[in-house]
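After the structure tokens below, expect a handful of questions from me.
Note that one protein chain of the assembly has been removed; the remaining protein chains are unaltered in position.
The chains carry the letters A, B and C, assigned in the order they are written, with residues numbered from 1 in each.
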Amino acid sequence: MSDTLDHPRSPLTAKDWAADMEVRWCPGCGDYAILKAVLKTVTDLGLDPDRTAFISGIGCASRFPYYVESYGFHTIHGRAATIATGAKLARPELDVWVVSGDGDSLSIGGNHLLHLVRRNLDLVYLLFNNQIYGLTKGQASPTSRLGQVTPSTPEGSIDQPVHAGSFVLGAGATFYARVPDVAQAQLVEVMKQAHDHRGTGFVEILQNCIVYNDGAFAEVTGKATAPERQLWCKAGEPLLYAGGRKGLRFDPAAFDLVPFTVGEDGFEVSDAVVHDPTNRRLAQMLAARDDVLAMGVVFQTDAPTLDGLHHARRPAAKEDLQALLEGRETWVVA
Amino acid sequence: MSDTLDHPRSPLTAKDWAADMEVRWCPGCGDYAILKAVLKTVTDLGLDPDRTAFISGIGCASRFPYYVESYGFHTIHGRAATIATGAKLARPELDVWVVSGDGDSLSIGGNHLLHLVRRNLDLVYLLFNNQIYGLTKGQASPTSRLGQVTPSTPEGSIDQPVHAGSFVLGAGATFYARVPDVAQAQLVEVMKQAHDHRGTGFVEILQNCIVYNDGAFAEVTGKATAPERQLWCKAGEPLLYAGGRKGLRFDPAAFDLVPFTVGEDGFEVSDAVVHDPTNRRLAQMLAARDDVLAMGVVFQTDAPTLDGLHHARRPAAKEDLQALLEGRETWVVA
Amino acid sequence: MNAEHGTARALVVRFAGDSGDGIQVTGGRYSAAAALTGADLATFPDFPAEIRAPAGTTYGVSAYQVQLGRDLVRTAGDLVDVLVALNPAALKVNLEEMQPGGVIILDQSAFTERNLKKAGYAVDPSTDGSLAGFRVVALDIQKLTQAAVKEAGVSAREAARSRNFWTLGLILWLTGGDVAATRSWIERRFEQDIAAANRLALEAGHAFGETAELGRIEPILGVAGSPLPPGRYRSINGADALCLGLVTGAKLAGLELLYGSYPITPATSMLHTLAKLGAYGCDVFQAEDEIAAIGVALGASYAGKLGVTGTSGPGMALKTEMLGLAIAAELPLVVVNAQRGGPSTGLPTKTEQSDLFQATLGRNADAPLPVVAASSPGDAFDCAIEAIRIAVTHMTPVILLTDGYLANASEPWRVPELESLPPITRPDPAGRSPYQHDPETLSRPWIPAGTKGGRHRIGGLERADGSGAVSYDPANHQRMTELRQARVQKIADFLPRVVLEVGEPGDDLLLLGWGSTKGAMAQAAAELRAEGLKVAHLHLRHLAPFAHDLEALLASFGRVLACEMNMGQLAFLLRGHYGRPVAALTKVSGRPFQVREIKQRARQELTGALGAVA
Partner (left out) sequence: MNAEHGTARALVVRFAGDSGDGIQVTGGRYSAAAALTGADLATFPDFPAEIRAPAGTTYGVSAYQVQLGRDLVRTAGDLVDVLVALNPAALKVNLEEMQPGGVIILDQSAFTERNLKKAGYAVDPSTDGSLAGFRVVALDIQKLTQAAVKEAGVSAREAARSRNFWTLGLILWLTGGDVAATRSWIERRFEQDIAAANRLALEAGHAFGETAELGRIEPILGVAGSPLPPGRYRSINGADALCLGLVTGAKLAGLELLYGSYPITPATSMLHTLAKLGAYGCDVFQAEDEIAAIGVALGASYAGKLGVTGTSGPGMALKTEMLGLAIAAELPLVVVNAQRGGPSTGLPTKTEQSDLFQATLGRNADAPLPVVAASSPGDAFDCAIEAIRIAVTHMTPVILLTDGYLANASEPWRVPELESLPPITRPDPAGRSPYQHDPETLSRPWIPAGTKGGRHRIGGLERADGSGAVSYDPANHQRMTELRQARVQKIADFLPRVVLEVGEPGDDLLLLGWGSTKGAMAQAAAELRAEGLKVAHLHLRHLAPFAHDLEALLASFGRVLACEMNMGQLAFLLRGHYGRPVAALTKVSGRPFQVREIKQRARQELTGALGAVA
């Protein structure tokens, strides 16, 4: 979303933004934390709830619009992107937030996501990735691990998982960020950046489904292991993690990023690649890693938005509909 | 397709492989050249036509199965991948070739393509990319250029085109090759490699639609310009083009491949990156370029195939269906 | 001169040749010239599925038929009075629909051994006597054209391309017309050289008719007077008329329009037409598939534009799920289905009316919606406006049915005066809850996303009547299901009474139709009536809900025969609604009804030769 909307900064609180509706996720679900962060984000951004629309598909994640005191449309499975596109084309000043699960976005809705990001509609897209189908009670999703045992894969999943980041970057996305549900402050920060991005601000949120896939990100987010598994990207700063003890350098032989320990094997902080969020190649390398997960804004580039082009292109209104009805050749019957 | 099928090398000629059916493409259409190359490929490979199935969607390209004397299924728009998946799971020994247009594969069928390549079904996928909807008379496709004027985009297309290669590589494809329709010999060679690849051998063929998008690849394939626009990838050899006068080197500052002229600015052949088809990062850099197009086998990696895993996983047949019907708790009513 | 179509003041001309022969242009220009003389007319363009089918094949034949008349013309004609066949394949394919004694104009230059073989002729039909029953004019049109255009200095290939204008000139002469209008059109349309060549060919063809003393077939173009009501006319095909109707309807409702579509034959022409109408409040979005197309349209309606989507059978199938959401969400939406032959990919370029079941009943759950069908090119304009009126006043998706034949067929159309069209008044949502149903229409107010002070949440889960909250309450679902049905039924309260096209209530037989069969049915009924038979004709625009007075009207007839280009879908629906017999005359050959087919079956019905239920 661009930050150029002319709506006045509204003085609402996060409480004003919470819809008067009982939240129906399972107790302990990661969705609660995300809801909290979103409410804080829209509050901090001072958005106008009457100009804001949350649009979702179907799934636990997609219940989201009911809980925000703005416009909301809980649509059908996998198609939120299409409805958001229509809403945005029809009313470009609308602040559109798409909320969708990994099944909704990457299984049934994969094609619409591809086309949404390549067209670069100016909206925020929040992917709640819990690596499972929550609402339908726990089947494997396209992001489920190889070997994951679920009721539909009793002997373990044999489908190679898709990386949301690799997929959207390959499809031409102009913004890709990743955050775990538990990182409240960063989540708010990243969502603000996604909102300020002119184009599709795609945010993958690692979300814990406590009922059907509890602990899927336990290692990534666990206190002890998190430093070794999360690398927070900052523009212009070296790609370091583990409290600065480790980094990623480019190895021309491997033709890829490889991890190193600062001070070991002759590698120093200066060997770490400096993060350039505008570089899609770098982002692709970062997004593909399973060992250390790039967090924060991994990629962001300027590009025209479809809604922008669409409206710029729209010819000046002609009033002469009567002439159009007549066309170029008429004759008169007396 | 793996090369381990136990079918006998059949002594058929390309003529035997041609179905007794009038070919109905427009005179001069690039599809003719591809048909010729495919017939040569299957002949050279000595495939058994009774064990071969061409499966397509809808579009000019998708008329293909009618012209090959093997099994053929002309299905519905965008869904060939799903039917091919079913056929392959049901009968793994079947030699499956999917034929599909850019609209069929990347517009309506984008989702199935994503899931096909990530699952790595063991088949060949031929994408005929003419950057247009041929059969429906010339509307913009997802690969059409920005600004391209068509009946559905009279003021020029404003949708950022998708790169087939970037898309499938981001989706996890294990094989990506590109060839222009006019490069008959290379087309045959590449298709053989795609067939021998264990997994989804995805080949993007640049195909000229003489009626609705004539000359879309004129620069890429034109005698004068081709050397500057085509870079033929060979495993273990430096990425050189323009008859060896130019190359691609990795520029750490740009963090990308950049073109250079051999002998200029101090760059020599040895600065060119050596092609490693197993490196997905390199392939992504190559696939994304619009200036010089990587041709031949850009990427190929070993990975388990879904059909392979599926059949390996299949439990030994139990004969005791009667016991299954009874279940674990029965009682007798006398 | 065609006795079968009941008037001596009409003529059926059919142009046929290869797809590359410019047949559609010739036919279109001939029709335009005829229209300018005040003739009424109806056309039937019929082209192959292949983009560029190989020259000379039967499946590559492109044809254009026009009936023109000094009395009202209702169809493109059953049998052909004058056939222009530019090659053997064109002759082969069209011969069986020739009027005995009709005129056949052949281009001898195309009757080569190779072409004869391609068309499946063992011997040349123009020489073996098999055309004995016709008046054959065999000319080397190729050569005549090349000679005529020499001075234009174009290449031999370009010269050959002017053959269609030579033919047009000849036909204009043979039927009493002149070349003035066509000449100026050529001048406007083509570049210098080509314009010159085409003009020279046209004039030469016309002059040839005169100098070769072929004898005018029928000077119908030279006859003065017009059967049409006075006014300003243009020629229009169904697809264009429908698009103009959409743009006009949106304007009448004070809305902008967003047309989301994915190309598919024969709906694509609407996409092409609307793509050029950006200046008239029409945004066009070519989506990645039909699901996205309807999603984008629904999203537009959600945000306050009028969402419209257009497609054909296979695409309709894909839109089904989203239609359910539009029904549940109670949002306006217009879905145009240009029907084609099926099932599956079927016959993309052939016409059929077989998506009626799908339109009326083809969704999961009890999911009623209104269905409107256009019956002629001009009617497509009115129906588009009607569909928009229903969508925005009743807050519902509307399906508007047209078909491949209607999309391409054209007729003279009296250009409507915008000011004379009644505006579409949308209920004012101010002060109403977004979930509150108006007692008169049972519709909720339309409060587009972004409206100040109107924020609310909607979705596809069942909602509590009134409060709009998600509800799994059994009684509420019962109530909401009944409300959805009643809401669509309510639309009938606002419909005009049904009016017979021909005949009187209580007649012995009612011919009941919908869609593009109207002309043939009205003609058949009129001709049968002229024979003294008590046959009436009723044509339905509203297929869901049916008008309140339809049941009583149907009951007044001795027999009811639904005529449809499907296996009897309307007849089934009427029986389903009213529980009384309705017979069906069906045709699914991909071609429109002929008047004689309807007359024949009607006679059988009247003599009781067939059972009442088809």
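Definition applied: contacts are C-beta pairs under 8 Å (C-beta built on N, C-alpha and C of every residue); 3 or more make two chains touch, one makes a residue touch a chain.
The shown structure was predicted, so the numbers you read here are calculated from the model rather than taken from an experiment.
Only one residue in the set C:352, C:379, C:527 or C:605 touches the chain that does not appear here, and it is C:352. Per the touch definition above, the residue from A:108, A:182 or A:272 contacting the chain not shown is A:108. Per the touch definition above, the residue from B:111, B:152 or B:230 contacting the chain not shown is B:111. Taking the complete complex into account, residues 19, 21, 49-51, 53, 55, 58, 65-66, 69-76, 79, 81-91, 93-94, 111-112, 114-115, 310, 313-318, 321-322, 324-327, 329-334 of chain B touch the chain not shown. Hidden from this view is one chain, which touches chain A at 22, 24-27, 58, 60, 74, 76-78, 107-108, 110, 133-137, 139-140, 142, 151-155, 211. Interface residues of chain C facing the missing partner chain: 48-49, 59, 313-314, 316-318, 320-321, 324-325, 327-329, 339, 341-347, 349-350, 352, 354-355, 357-358, 361-367, 459-462, 472, 474-475, 477-478, 481-482, 484-485, 566-567, 569, 572-573, 575-582, 587-591, 612-613.
The working rule: only the chains that are shown with their structure count from here on.
For the pair chain B and chain C, the distance between mean C-alpha positions equals 40 Å.
In chain A, 111, 114-115, 310, 313 are the positions where the chain touches two or more neighbouring chains simultaneously.
Residue positions 278, 288-289 of chain C each touch two or more of the other chains.
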